[in-house]
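Some chains have been omitted; the remaining ones sit where they do in the full complex.
Residue numbering begins at 1 within each chain, and the chains themselves are lettered A, B and C in the order written.
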Amino acid sequence: MNLLGRFKQGRLRLTRIEAFSDGVFAIIVTLLVLELKVPALKDHASAAELAHQLVELFPKFLSWLISFIIVCKFWLNHHHMLGLARQADYAMVWLNSIFLLGQSFIPFPTAVVGEYPNNRLAVSLFGCVFALNTLLFMALYAYIVRNLIKPELAAAQDPHGMRKALIGPASYLLGAALAWASVHAAFVIYALTPLFYITPRHYRDAAAEEQQETSQ
Amino acid sequence: MNLLGRFKQGRLRLTRIEAFSDGVFAIIVTLLVLELKVPALKDHASAAELAHQLVELFPKFLSWLISFIIVCKFWLNHHHMLGLARQADYAMVWLNSIFLLGQSFIPFPTAVVGEYPNNRLAVSLFGCVFALNTLLFMALYAYIVRNLIKPELAAAQDPHGMRKALIGPASYLLGAALAWASVHAAFVIYALTPLFYITPRHYRDAAAEEQQETSQ
Amino acid sequence: MNLLGRFKQGRLRLTRIEAFSDGVFAIIVTLLVLELKVPALKDHASAAELAHQLVELFPKFLSWLISFIIVCKFWLNHHHMLGLARQADYAMVWLNSIFLLGQSFIPFPTAVVGEYPNNRLAVSLFGCVFALNTLLFMALYAYIVRNLIKPELAAAQDPHGMRKALIGPASYLLGAALAWASVHAAFVIYALTPLFYITPRHYRDAAAEEQQETSQ
């Protein structure tokens, strides 16, 4: 049997894949806050100095907030996506692991942009990482829809769904390009893009969704 | 379909929402201890110097203890609250995510107040964050009771429950205000307020609760 | 209704208590390794210098190893204990939370003793924390056996079980006392004590256990 054939093997339960993924998501959103370091004060009792230092932390708060919302958005779409699959195979597990690899990387560019909010490369990198993560998500999504979808949901998939979904990565990359002209414009794009994904993609046939959920 | 309508869509399983939330809660309570840093000793073998340094850590122990108890209290009430819902929709998932955003922020003010226990702003901030978290919890609670409650539990809800629950945030804000006069008074308020919530809100009809649990 | 009465209320599902506790256990054992910091080398390419530095880390490896084994032991006994309960009430949830509070504290004395293995107070504190954790476990255990035990398992409980279980905390405290004479003797005691608990307490009636597990 060739190597590619091996990946099509295996019939894994979705529950452990969900548990592992949920663990990774939960840790990522919680680790993000660790970048908010306690500021060093000269006068420990000075409220004014602390207030000043907290205001200085504003870029870190902002990057923490954007990353948190984006990871939650990925979690919600991941939840929806796994609901489409009737089972898992090894290829799906590996596509899922590579997607989680991308997710677990998010704290790094978040920390970099929080530390250097005026550095064009840092701001641009932030957007590129989210574009890459969205592409990894789409690869997993496409694999499930083509190979593992529950038969009763197959007809309800939008055939143009993938093309529409490319708006997401394109928008992040636009922000990443804009960063070289204006970091503020890039942050606005980054904050608005998740709205496109804030609820999972619609079915053409809402009845199919009803069917799916009640059968769980 | 408008944006608000999209949020009412979706019928999600509660199990993954619980798993994700439990992961976040578990990590928050465990991360809190990371603020207890190993003290630097000049004489590594000196028990007296270590004892002295551990006593100096007392404010960090105290803020860790208060935060741990408060997060556990949120977890217990969250557990109770999700038991009321018959299902989830996207709006509930997002209210839950924003609530978890507030929870995951808790280690930061905990660390700040542990480092600067005599800084009035630090102590005040600590209370404001808990007030905000309680309000986020109440928003999620109100949404579930109005939109997603199990039919058999609807009648058992206290119509004045929300008004009574405002005692919690009001008490934290009182502590936050008191901090500007006396940080010790504020800590006493912060330590006492969770007692109000230490068990979930009562039903008017205890029989309904029995019914709820046995049906799970 | 008085405050104590409120704690006897509530009928909670054990699954979320298990999920929350498993999360805390998993994070504790994994955080322990964070104390193993990468040593600073003058000559980055020198194998000899790295070897020397790794040997210096030996006390940290040892304290990490002992703590890991002890937390796994607590996890196993916790797993066994929750299997005895037919349901949970608020008092049990709070006893469980306080037990987890004790568990989540373990990384701190582990880090202290790893940093200062010859400091008698550090070594003594290490044992005291494990004694306290065992007592917190026993409090939860006693509450479950008295109030929440599955009827079919009640007869199988050893009436002298609690008294026998005191050997554990007594042994840790013996180690904590010995630390003031010899830190090496204390480490030997700490490493041997978990053996007493390495499998959960025996039933007088093995048949009852069979019954319990097959009914799950």
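We adopt the following convention: a contact is a pair of C-beta atoms (placed from the backbone, for glycine too) under 8 Å apart; a residue touches a chain by one contact, two chains touch by 3 or more.
What you see is a predicted model; the values in this text were computed from it and never measured.
The complex is a homo-oligomer: 3 chains are shown here, and the full assembly described by the structure file contains 4 identical copies.
Methods note: only the chains that are shown with their structure count from here on.
Of all residue numbers used where chain A meets chain B, under half belong to both copies. The two sides are thus made of different residues. For the pair chain A and chain B, the distance between C-alpha centroids works out to 25 Å.
Across the assembly, chain A contributes residues 23, 26 that each touch 2 or more other chains. On the side of chain A, the complex with chain B involves touching residues 18-19, 22-23, 25-27, 29-34, 36, 38-39, 41, 44-47, 50-51, 65, 68-69, 72, 75-76, 79-80, 83, 195, 198-200, 202, 209-210, 213-214, 216. Across the interface of their complex, chain B is touched by residues 1, 3, 6-7, 9-13, 16, 19-20, 22-24, 26-28, 31, 87, 90, 93-94, 97, 100-101, 104-105, 107-108, 111-112, 115-116, 118-122, 125 of chain C.
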